[in-house]
Each structure stands twice: as C-alpha cells, then as structure tokens.
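Note that this complex is displayed minus one protein chain, with the remaining chains in position.
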Amino acid sequence: MANPVPVIATIRVQSEDFDATREAELLAKGRKDVGALVTFTGLCRDEGGRLSALELEHYPGMAEAEITRIAEQACSRWPLTGLTVIHRFGKIAPGGNIVLVVAASSHRRAAFEAADFMMDFLKTRAPFWKKEHLLSGESQGWVEASDKDDTDAKRW
Amino acid sequence: MANPVPVIATIRVQSEDFDATREAELLAKGRKDVGALVTFTGLCRDEGGRLSALELEHYPGMAEAEITRIAEQACSRWPLTGLTVIHRFGKIAPGGNIVLVVAASSHRRAAFEAADFMMDFLKTRAPFWKKEHLLSGESQGWVEASDKDDTDAKRW
Amino acid sequence: MKIRYFAWVREKVGVDKETLDLPGSVTSVTHLIEFLKARDERYATAFEEQDAIRVALDQMHVEHDEPLGNVQEVAFFPPMTGG
Partner (left out) sequence: MKIRYFAWVREKVGVDKETLDLPGSVTSVTHLIEFLKARDERYATAFEEQDAIRVALDQMHVEHDEPLGNVQEVAFFPPMTGG
C-alpha cells in the first residue's frame, strides 16, 4: 500500500483563517488520479453557550516541525496523492476554524485513514494548548488533555 | 453516544454537479455546537489515462430510499449535528465529482466514523452501477464489485 | 408484476422493465428467476450466474428465498458499484 514516492505535505501554522475549499481544490484540480478527498475541519464550539472564545497558544518552530513529522509518517504509511494540514493559533470565536486536514488519494480508505491518523496525532503531539474564555468575561483556564485522545492515538 | 434527537439527513440523487463547500457550509454556518466537519468527495479517476468517462446507472426511487436508510442508521448510531449525502448519476469525466458525504458533529470521531460508514454502505448497498468508457472510444464494460468493499462494509 | 433490470442484467435481458402476469406457483424470488430463465434464451443468459444477481422487492434489498407476497415491483441487478 505504501507510495513509492511519498508526497510532500503542505503544512501551515498561522493565526489567519483558512479556506477549506481552496485547499481541497489545490489537491484535486487538474488531476485525474485522485479518487477520494477527505477534508476534516475542526471548529471552535461554544460549549453550550459558555465560551466567548478559545485562545490557542503554540510553540513556534516546534509546531511546524512536529506536524511535519506526523505528516511524513502519514505520507509513508498511505498511498496519498496529496496532504495539507493547517493549524491556527491565537483567539478563535465559536464557529471559527481551528484546524484543517485534507488528504487526497486514489483510494477512499487511504484518504480516510490518513486524515483520521493526522487528527489523532495533532491532538496528542502537536504543541498547541487551548485556553477557554468565558462569556462572563473571565478566563476559565486551560483545557485538559483528554484520555480519549490518547486512546484514539494508540489505535495506529 | 447516540443522539437523543437524530438529525434528518439531506439526501440528493442528481445528474448535476455539486458544490462540496456550499454543502459543508450549510451544516456549519451560524452554529456553535459543531466541532468537527468531515467531508468525503469521491471523484472519477482516469485509471492511468485509460478512461474517457464513467457512466453511472442508478435505480431511481430506490437510490434515494436506500441512501436514506443508510443515513438513518448513521444518524441513530453517531451523535451528528448534520449529515448530507449527494450521489450523481450519468456520464462523469475524469476529475469530476461522483459522490459527497458531509458529516458534522460536536466530536471528531463521530464525524469521521459516520462519513466512513456512509461511504462503505453507499459502495455496497446503494443501487448504482459504473460503466467504463475508454479513451479509444469503446465502452469497456461494467466495473466489477470489489471484495475489498464488502470487507470494509463488514467492519461496522 | 412490474419487473425492472439494471446494468448488465438489463443489457442481457434486452429491456429495462416489463410487466408480467405470473402463475400462482411463482411465490418467491427464486421461483421468479426460474420462471424467467425458462421463458427465453436472453433470460437464461442473464441469470446464468444466478447467485451473483441481487434483487430488490419494492425497492428494498432482499435474499433470493424471500416470498414475493404482494409486492408491486421486483428489480434484478448486479452487485452495486456506486460511491
């Protein structure tokens, strides 16, 4: 199943918003070997109306490096024709985009699994930390890492 | 994990193209409870330059009914906030869209699994059949069902 | 009873749908397939690999041993290849 020539993933860590469509189009446009495109968009929830924003702190340099390492694993493990990962930092309001993974492949299982794998390891290994800001104006504190995320990452 | 009020899925069977972005936006826009949006787009491949088009025959009426049955299973099995499925029929050129699944949820595993589940059962239960048209001008014949698809569907 | 055919089953039978009066002895899908195969060479060819053929009664997938009951519409087709 491994790709003889693994693709080079596109990785971006930025405060600006992203356009999921445009990124997906870049991986498919003008190509005739892409059979499956899986796009994962992670959005900021308001947690039942509690939150005014999430603030994402990151480790500049290591964030890009670690996402690149995870993406290289994905590219060598699945026969992808393209992989794009964008992770935002800074203050993000409910409904706003946080993270984007687009995986393209000739085959649907490869695209699904690679996107799923990327998200599990972005959650547990990419150096980002979320702080909750409440509608009441207070800063609620840091989001705790979930055991479920660790369990998910151990599937691979 | 089951949703107390399962969402009503949007199902369309059409010859016209679809806009994956627009469909994804419809599931997320103005909401603050959607944390994860998984979009699967299935595209026509040229099979290494062999194909000029795929022609999709379908069973009108049953196609919509069967996709609705699969979607209802997905909606009762995962806590989704939205689910959209569009399947095209007719002649589709390489690079063109064939099928779209968008699953929205508060949680990423639910969105991933629901989209993956939908695709496995669309492949094996939705009444569509693909015929290959060759660049040489001949009609190559009907695509054979793959054992891999049956195996995939048995995972659930 | 209305009978529909899709994909290569349709091509082999030569029509996409037809309405047939069935004898009372045809009470299950398997009986119906036997009845069709005996009608004509085209059906015999279409249903040659009988186990490969899928069937729907009133637009629901069923097994070959399903009774026909009061269904309005029977459809025969190869394994699906959509998605």
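The letters A, B and C name the chains in turn, as written, and every chain counts its residues from 1.
By definition in this document, contacts are C-beta pairs under 8 Å (C-beta built on N, C-alpha and C of every residue); 3 or more make two chains touch, one makes a residue touch a chain.
Note that this is a predicted model, so its numbers are computed, not measured.
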{"item": "Which displayed chains the unshown chain touches", "value": "A"}
{"item": "Residues in chain A touching the chain absent from view", "value": "42, 56-59, 61-62, 65-66, 87, 98-99, 119, 122-131, 141-145, 149"}
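As a working rule, only the chains that are shown with their structure count from here on.
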{"item": "CA centroid of chain A to CA centroid of chain C, Å", "value": "48"}
{"item": "Between chain B and chain C, centroid-to-centroid distance (C-alpha), Å", "value": "27"}
{"item": "Per-residue multi-chain contacts in chain A, two or more chains", "value": "108"}
{"item": "Chain C residues counted as touching two or more neighbouring chains", "value": "83"}
